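Removed from the display is one protein chain of the complex; every other protein chain stays in position.
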Amino acid sequence: MTDCGSFEKPELVCPAGTPAALRTAVDAGADAVYCGLANETNARNFAGLNFSAQALEQSIVYAHQRNAKVLMAVNSFATAPRTSLWHDAVDIAANAGADAVIVADIGVAAYVAANHPDLRLHLSVQAGASSPEAIRYYCKEFGVRRVVLPRILTVGEISAIHREIPCEIEAFVFGNIGMMSEGRCSLTNYAAGISTNMHGVCSPASAVRYVGNSDGSTSAELGPFDIDCYSAQQPTGYPTICKGRYTTPDRSEPYYAFEEPISLNLSSLLPDLMRAGVTALKIEGRQRSRSYVHMVVSAYRRAIDDISAGLQPDLTGLAALTEGGKETQGAFKTKKWR
Amino acid sequence: MSNTHFESLHDQRSFIAQTLPGLFGRVIAPLPLFPIQPVLLRIVREVTKNRPELFERLGPHVRSTFIIEVNELPFILRLCPDPERPELTAHRRSDSISHDAKISGPFAPLFDVMDGRADSDALFFSRDITISGNTEAAVCLRSALDDLDGSIVEDLMTMRGPLYAPLRFALSHLRRPHTGPII
Partner (left out) sequence: MKGHDLTIGPVLFHWTADKKRDFWFRIADEAPVDAAYIGEVVCSKRTPFFDRHLEEVALRLVSGGKKVVWSTIAEVVSKLDRNVVGSVCSLDDAEIEVNDASALGSVSGRPHRIGQYMNVYNEGTIRHLARNGANHFCLPAELPLATIQELSSAAKLCGASTEVQVFGRVSLALSARCYHARAHGRTKDNCLFVCENDSDGMALETHSGKPFLSINGIQTLSDRYLGLSSEIRSLCQAGVSALRLSPHSFDMVEIASAYRKLVDGEIEADELNKMLDGIGVPQPFMNGFVHGQPGYERVSGLPGH
């Protein structure tokens, strides 16, 4: 913690899966919006989402006119022999006037550093840089200015890392949390032949099927594997392997072997995060609707402004937006989560 | 928007949601569906004419066929969002119609998705709305609707002609107030 509990007002970084969502986020008070191109170069390569080069350019103009930044995610892993696709994405971001690129891949980071030395470089959560040593390496080699920390650290650990690294910290405060270390998960590729790292998508809709069973339940399948099964009235989230239910030899009743369908909501930890030295607070959800973006961004905008003004924030409305209506403070509150 | 006859917005919405299919049902139950077909065709033509950006988001699924099944209605809708030959037709529930994806659910959440005012992502996957068949096609349709400035409902409310007066009236009462997106 800093000396007298004081802190700089953090930047609110918000998701946009479509130009409409970007405008919604900017209008709702986002300081920065992050987005990606409609191809394999970013980690939310979902069908029907994301930006063309032209839409990106127009969106950046819209954001800049309203004093908001646009951070472009080029955060999947450039895969030979398709490497140039990622280089092109970086060039598009630079030409369109993006305020930063968010990258995970060493090769892409090296490309940015060599070809766009003035373009601000952020290290994506997909890089999985979870120790000061790893973060310092990226800062030294590529001039990384900000690291997006994995969602596995406690606030105390974030504070400790802050003291040991030369760059800014961006931390997730709201939204979906995957259980696997980001950038190190091939589960989707195992089941469906589409790689999260190489194709930028986890649990792609093209491989998801809902199948009705004779007992009234519904199975969610990814490829040939039934990764969950819901009774008629059970609330659920989008089916992913790490939020599915399975049995083990000791547990014949299917259970959430990795994590329940649950969303991160750190609203009550915001003052602690700010004191821990976090420069930017990030909301997850490029795949979510603009209605969701509007609600979450507005609520966090008010909360940050209230806390910065010494007022008690009101964040009661956010629970309804969490996955399956359930929320968690994940790893941030206590190590017991692990 | 006036809602003086109703205790709450919810009452109003559910009243209309119940009345609409009732009206439709009474008029068409024993009869062929043809009276509403021209209205549907005009709707889908209007939308495709004014909203070319929809097709961009649909990507490969512009040629897909969607079945939309509103629980309260006595018929189902079949949508082919092909920009060259858009089709929206009504069919008996007993008809078996080949399709790529089927989207079904109660009237209210489906309407909100169409109106761009709901957290459609959550509705799709919390199973308030259920999807079957090609999940990707359904997700693309959702993304396409979500990326529109304004919404399809807004477009339909500006359709002119006496034939559309009842539609305009119904839509204006079904919409949620303009205080911003609501979940």
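Letters A and B mark the chains in the order given here, with residues in each chain numbered from 1 onward.
Methods note: a residue touches a chain if its C-beta (ideal position, glycine included) is under 8 Å from a C-beta of that chain, and two chains touch if they have at least 3 such contacts.
Note that the structure is a prediction, hence the values are computed from the model and not measured.
Undergrad: Counting the whole assembly, list the visible chains that the omitted chain makes contact with.
TA: A
Undergrad: Pick from A:179, A:205, A:274 or A:303: which residue touches the chain that isn't shown?
TA: Touches the omitted chain: A:179.
Undergrad: Among A:53, A:94 or A:198, which one is in touch with the chain left out?
TA: Only one of A:53, A:94 or A:198 touches the chain omitted from view, namely A:198.
Undergrad: One chain is left out of this view; which of A:79, A:308 or A:329 touches it in the full complex?
TA: Of these options, the touching residue for the absent chain is A:79.
Undergrad: Extract the touching residues of subunit A with respect to the undisplayed chain.
TA: Interface residues of subunit A facing the absent chain: 77-81, 83, 86, 104-108, 110-111, 127-134, 136-138, 140-141, 150, 152-153, 157, 179-181, 183-187, 189-193, 195, 197-198, 219, 223-229, 241-242, 244-251, 254-255, 257-259, 331, 335-338.
Basically, only the chains that are shown with their structure count from here on.
Undergrad: Within their complex, state which residues of subunit B touch subunit A.
TA: Interface residues on subunit B, with respect to subunit A: 56-59, 61, 116-122, 125-127, 130-132, 134-136, 138-144, 146-149, 180-183.
Undergrad: So in the complex, which bits of subunit A are touching subunit B?
TA: Its residues touching subunit B are 17-21, 46-49, 52, 204-206, 208-210, 212, 218, 230, 235-239, 287-292, 294-295, 320-321, 323-324.
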